[in-house]
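Excluded from the complex is one protein chain; the other protein chains are retained at their positions.
Letters A and B mark the chains as written, and numbering starts fresh at 1 in each.
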Amino acid sequence: MGMLDKKYHDSNIIIVGLESALNWARKNSLWYEQFGLACCAIEMMATAASRYDFDRFGIIPRSSPRQADVMIVAGTVTMKMASRIERLYEQMSEPRYVISMGSCSNCGGPYWEHGYHVLKGVDKVIPVDVYVPGCPPRPEALLEGFLKLQEKITGETIIVKKNEADKKPETA
Amino acid sequence: MKKPEEILEYLNQKFGEDQLTLERGDIGEPWILVPASMIRDLSKFLRDDSELRFDMLMCLSGLHYLKEEELGVVYHLHSTKLDHYVTLKVRVPVEEPEVPSVESIWKTADWHEREAWDMVGVVFDKHPNLKRILLPDDWIGHPLRKDYVQQEFYQGIPTGE
Partner (left out) sequence: MVEILDNIDQREMVINMGPQHPSTHGVLRLELVLDGEIIKKVTPNIGYLHRCFEKYAEQMDDYSKVIPYTDRMDYVSAINQEHGYVLAMERLLEIDVPERVEYIRVIMAELQRIASHLLGIGAFGLDLGAFTPFLYCFTEREKILDIFERTTGARLLYNYMAVGGLMKDVHPEFKTDTADFLKTFRPKIKELNDLLSYNDIFIKRTANIGVLPKQVAINYGASGPVLRGSGVQWDLRKNDPYSIYEKFDFEIPVGMGEMGTLGDCWDRYIVRVREMEQSLRIIEQALDGLPEEGDVTEAVPKRIRPKNGSIYTRSESPRGELGYYIESNNSASPYRVKARAPSFVHLGMLPAISKGSLIADLVAIVGSIDIVLGEVDR
């Protein structure tokens, strides 16, 4: 899409498939819901700060789930919090995505063995699209998670409505 | 500035000779073992007396002793004005774990006692709001007991792997 406007400079008509145009628009402005729970939230804030800038990819934080496209579950999910996460996920409007950031929300993390109050992975309550490993993951790892999500969005189609259970998660 | 032995002597003059005992482990610091019924009056005296002036409760912890079948509560006190420290311990049987609350004396004890109830199961008498604080209200069991068995499901979500 980059240099097309230079080729057709006297007639401003570009012909492209509807799905590609929609997917291109959607993947370059993913607004995430600020859902930092624990240590990974600090790395999420650091990714949004000046050095590892999120904004250059079009990613900005929104406080409310109703205005967000993607939910980054950053940190340990506990039993007390699990029902709230489900409710927040249901409040997001489709198309919606979930990135599970850090070991704790992938699989329980360092608390997998004796943690009685820790949910062993947020995918027990909501479907996850991208898993970003690390404890905590570096900001570059989170950015790669977003790039993987963008790849996934490029391949999506609006014609056939996919079943939520068919979604296959990718690991960054 | 008093040492624990001097504090015990001073307290013995006021409360009688055989109520309190000074104990120590093989390593670490000594503590004063207090019967559960005395703890509230003793705390008021410790806070208000002009030679002791323990105005800050640093920490309050709950414990479970499986072999002796007892629950314990440990109090660490400090005086900001006179710069001395003391540790108190209370032990109660598991079947009747009632300890008078010191929330009316030091306000910090409010949340610390709720946590001791939540984690170990010590019931604090006359506490204004003894409810669970860290775990959800419908959790079963007191996790920091040595014989705690984790529940399998919580509201339909598996707690294990």
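What we mean here is this: a contact is a pair of C-beta atoms (placed from the backbone, for glycine too) under 8 Å apart; a residue touches a chain by one contact, two chains touch by 3 or more.
Quantities reported herein were computed from a predicted structural model and do not represent experimental measurements.
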item: Which residue of B:Trp106, B:Phe124 or B:Tyr154 touches the chain not shown here; value: B:Trp106
item: Among A:Ser20, A:Ser63 or A:Ser93, residue touching the chain not depicted; value: A:Ser63
item: On chain B, residues whose C-beta touches the chain left out of the figure; value: 24-29, 31, 55-59, 61, 63, 74, 76, 80, 83, 87, 106-108, 110-111, 119, 132-137, 143-144
item: For chain A, the residues touching the chain missing from this view; value: 34-39, 41-43, 45-46, 49-51, 63, 65, 75-76, 78, 80-81, 84, 88, 110-111, 113-118, 135-136, 138
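The working rule: only the chains that are shown with their structure count from here on.
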item: Residue numbers on chain A that touch chain B, as the complex places them; value: 79-80, 82-83, 112, 116-117, 119-120, 124-125
item: Residues on chain B engaged by chain A in the complex (per definition of touch); value: 135-136, 143, 148, 150, 154-155, 157-161
